[in-house]
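Below you'll find the structure, written out as structure tokens, and then a few comments.
Missing here is one protein chain; the remaining ones are kept as they sit in the complex.
We call the chains A and B, going by the order they appear; numbering starts again at 1 in every chain.
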Amino acid sequence: MTLTPVITEHWDDPELFTLAGYRRHGGYTALASALKQDPDAIIGTVKDSGLRGRGGAGFPTGLKWSFVPQNDGKPHYLVVNADESEPGACKDIPIMIANPHALIEGVIITSFAIRANHAFIYIRGEVPEAIRRVANAVREAREAGLIGTDIMGTGFDLDIVVHSGAGAYICGEETALLNSLEGLRGQPRLKPPFPAVAGLYASPTVINNVETICNIPYIVGRGVDWFRQFGTEKSPGFKVFAVSGHVNRPGIYEAPLGITMRELLDYAGGMIDDRPVKFWLPGGSSVPMLTAEHLDTPMTYEAMAEAGTMLGTGTPMIFNDTVSVVKAVTRWLEFYKHESCGKCTPCREGTYWITGTLERFQEGHGSDREMETLTDLCGQIMGRSFCALGDAAATPYPAAMKYFRDEFAAATSTPVDDSFDPAASYVFSGAAAR
Amino acid sequence: MTVTSNSGPGSDLEMATDLITVVIDGVEMQVPKGTLVIRAAEQLGIEVPRFCDHPLLDPVAACRACLIEVEGMPKPQPACAQVLNDGMNVKTQYASEVARLAQEGVMEFLLLNHPLDCPVCDKGGECPLQNQAMSAGRPETRFDGEKREFDKPINVSAQILLDRERCVSCARCTRFAEQIAGDPMIELLERGAQQQVGTADDEPFDSYFSGNTVQICPVGALTSASYRFRSRPFDLVSVPTTCEHCASGCSLRTDYRRGVVTRRLAWDDPEVNEEWNCDKGRFAFTYQRNGRVEHPMIRENGELRVASWPEAIDAAARGLAAARGQVGVLVGGRSTVEDAYAYARFARTALASDDIDFRVRETADEETAFLAARVAGSPVAASYDSLETAPAVLLVALEPEDESPIVFLRLRKAARSGTKVVSVGAVATTGLAKMSGTLVPARPGGEAAVLRALDDDTRALLSQPGSVIMVGERAAGAQGTLSAVAELADATGATLAWVPRRAGERSALDAGALAGLLPGGRPIEDPQAREQVAAAWGIPASDLPAVNGRSGDAILRAARDGELSALVVGGVELVDYADPTLAEEAIDNAGFVVSLENHHSAVTERADVVLPVAVVTEKAGTFLNWEGRPRPFGQVFRDALTMGDAKVLSMIAAAMEIPLPGDVRVLRAELGALGPWAGNRFQAPTTPSGAASEGTVLASWRLLLDSGLMQEDEPHLAATARPTVAMVSATTAAALGETVTVTGPAGSVTLPVQVADMSDDAVWVPMNSPGCHIHTDLGVTPGASVRLTAGGAA
Partner (left out) sequence: MAISESTREQLEQLVARYPQPRSALMPMLHLMQSLEDEVTADGIAVCAEFAGVSAAEATSVASFYTMYKRKPVGKHHIGVCINTMCGLLGGDAVYDAVSERLGVGHNEATADGEFFLERIECQAACTHAPVMTVDWEFMDDVTPTSAVDVVDRLARGEQVESTRGPVIRDFQATEHTLAFPEDGLAAEGTPVDDKMLAGLRIAKERGMAAPASGQEG
């Protein structure tokens, strides 16, 4: 399958981040046509396109928009989830750095469709470069009359606020993000009510991922039929894949959904030193890992589910055979423990327990009994925590056990650093490593 | 109609149209739409484990202890947040292995970091975690890692301590503080496994309601300095009681061990205090033990000496008999209905006097008339429940957070669901803000004019059916206010409620301990009223006084001036009178003074006969709260030797050969049989509006926690009191600087300045707090003109 740069098509123009640069490449033409349409028609178009959320869950975007009650007399809000923090996910930040106006154009069209006059872009605080570039784009758009009152003479008003986070993975969970945006602790909210009915300030709110919103100008501008040329019936469209790990050319590769990992790996220059693929994750640490035998599985929502995992953020991480899976899983669990918000018992206490146990495995002090206990504990979290962070934390261990049980067994007696030389996994060597 | 999610089995049958049919553990039942699984299960007697769930707090579904299985749902659901839909099939741990295992798993997680210090934990023996670990947990732990540790304990306030390692992050305490009390001074801090309850630096959890967090904490994380390490729950004897501190009328549970009260808890009374009480009611009880009058005393050669009961009773009887017809009776505002009734009957029979009053505070004849017309003997009109459903509530001369804290909580609850609270007063207080209330500014003393000129919008609000006007006891001090309130109630149809501060005021009023009013609100000048009472008392009606006697201030003046030759004084602190000097002179000049008291006081010092009487734990009785709702309570210490006021009065009466029952049950039955007055009532007073004083005028009320004698010997409670400050407007504050000296006729106080939303020509100081007692230090009452000077006294 070929690469199909759409969102990334003009990234090699260093001026793309400016309004002038974006306009040179046809930017904001979709907005002009969108503002002439009936907002419901735009919702219909997005529904028909079959676009699914690119933040990880893959929920149909048009359907999400259609849940917003209309003529309810309440203000509506659009909130862009730019809190990209999932280990392995690294595609929204590049999009915002390289092509911020695509996001802004998408925000304006989406706000118009859902009748929101106020949009927020919640960007994680640790990436000032993305924040300043999006803020710069908002300023330019405002100065050009693309944001503000009576946009392009249509009577539509919109204000966009760029909001910096402050370090909390959980704010990628949409209701936690809303709490955070309201100046509260970023802990998830009880649902129902769902944000589409009572979200930000208890008003109807749509929350979409950065990449999802960036699809909107292209879908609205080029049409449903064009969009559906990409991908499959259930996974239409293209995807900004970010390939990381032990590959020769890690980076951004935009391709239709349905491309295989083997193809992406090929574009990424193959494995470093041609070492074998040991395990890989299609879209973040929260999805179950796969092995080399899954390299030909199409990267679609449905095929990944069939393979027992999820497409997630569509940002594959690939590890070679130098890597200890015990260490990789332990590190992820340390992350989940660090990021657990503390609200619910299974996630708060479960990550504490599992992480402590895995750290002992890492030192070679695990036990067979604890291997079973860990499986139990993940079961006690999965489906019982308040939000998906708990489920995510309960994912790596059982997935790793499925393929690499022996490695955990070995870690009951041998420290993993003895079995796997850490330096062998480094992407630098010799003098650079000192 | 509105159906609340926690509607219980007693819900209106009117809801029949909204009933849905569900199945829980195979049992089909009907519940109101919107009912939570956990509440419906309770109705079937099925207890699902829970920690974060509390029926009076919004659900959070955080602890996950209550996971149950719902047919058709892929994952177990929290029973505390899962709303039942028609036809829903729910299986709890008794019918579902999924639910049982889910609960067991959560319980294992909860115990992970919980210390095994139950043997030294105050909660041990009454601990939901302990109990539910037994019922829903695994028999033994699989965790052998290191438990989370914190420094312990930390003070979240002087009174409330926190052992963080015991906390299970259920957030009941923080949600209580935010949702119920409106005092979000404790919060969850940090996150993940380090999440902990805490406060801001230098801002302790000094909420009037902080003690409730200890009670609802499902583990031993929150404890009180007052009770910590004092006893084990299973060593305690618990007795249902009523709080004696104010007219809110909280139902309490008093726990004691070996004759000593160790703690008091809020008792569940949905109609009154729900499951809450204030910190004064919870922690202020050490006064019951300390400083007591232990023996009868009589004055001999100018000195008090201990006497035997027969000797003291005989002395009292002889002295009073000699003064019969010229005796005044001062009943403190803290008596029970039964005691007050005994005083009322004793005065009219043994003493042949209608000179009786229960009001130990600023009073006025206008108030007497108002109480006679609108309050005495009236059935419950405005109630806590009616506050909750009222479209609007107007507060006049009443600061509920300080003066009737449970009224405050219910008004805050009401405001959160739409009730509009409007206050006529001098200061837009933080308490008013917590009720989302608005202020109609009135200069102290000028309230009547403001009420009579109330804007049309507010009048329209009050005209909506169900609206309530609540007027506080301080209204007596502002001429015309009570008249204006009665007029406003008549004009708008709003229900009128009089909210006194002390627990015994309404009791005494209805029991007849006020000049001119026999029991049940009967006018003493009405022959039919006298007939009824005389019949009940077994005496000829002609023996009863037929003319209104003297009320409070008049009694004091008459005693001072020698027009009365004796006084019977029960439970009175002289400094509580508007004019303490007059009160002292009255006692000094009265020829013969009998004091029924439980504590040594300025009255016992001056009395001729001192008779020790019981405190609330040593007797049974009834308080009438502000609603007029009887709040009966039993005797905590059944073997207490101390007698109640009624019993002592009956002994004196017996010595005077006048029949008077002393048994609480007999008195209660007698008063009950008499019932409320059904005849003609007085007209409400029509006193013209008073004018506010010139210059800077004083606003003041008693803070909930202050220098009150019944709060003595509880230093941790006192340390959570609000600091003594003078509140002025920002403009006035700018002119004054950081401290102000307030000067009245009797002297000055110098206080820190605090800016408040109030008019420039007023100042607020607490009425009776450390460093500021306006009656004695300044010689004034609210509404008086005072002088403000910047900085300390020259």
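Points worth noting:
In this section, contacts are C-beta pairs under 8 Å (C-beta built on N, C-alpha and C of every residue); 3 or more make two chains touch, one makes a residue touch a chain.
None of the values given here were measured: they were computed from a predicted structure.
Residue-wise, the contact with the chain that is not shown comes from A:252, picked out of A:102, A:252, A:277 or A:354. Between the chain not shown and the residues B:130, B:199 or B:429, the one that touches is B:199.
Interface note: of A:98, A:265 or A:378, the residue touching the hidden chain in the full complex is A:98. In the full complex, the hidden chain is touched by chain A at residues 2-6, 8-9, 11-12, 14, 16-18, 75, 84-90, 92-94, 97-98, 118, 124-129, 131-136, 139, 161-169, 180-187, 201, 221-223, 225-226, 229-230, 238, 241-246, 249-255, 267-268, 285, 315, 317, 319, 323, 327-328, 331-332, 335, 338-339, 341, 422-423, 425-428, 431-434. Seen across the whole complex, the unshown chain contacts chain B at 184-191, 198-203, 205.
Operating definition for what follows: only the chains that are shown with their structure count from here on.
Centre-to-centre separation of chain A and chain B, using mean CA positions: 55 Å. Those residues of chain B that touch chain A in the complex are listed here as 59-65, 67, 74-76, 81, 102, 105-106, 108-110, 112-113, 142-143, 145-146, 148, 168-169, 188, 190-195. Against chain B, the residues of chain A that register as touching in their complex are 168, 185, 190, 337-346, 348-353, 356-357, 373, 376, 379-380, 383-386.
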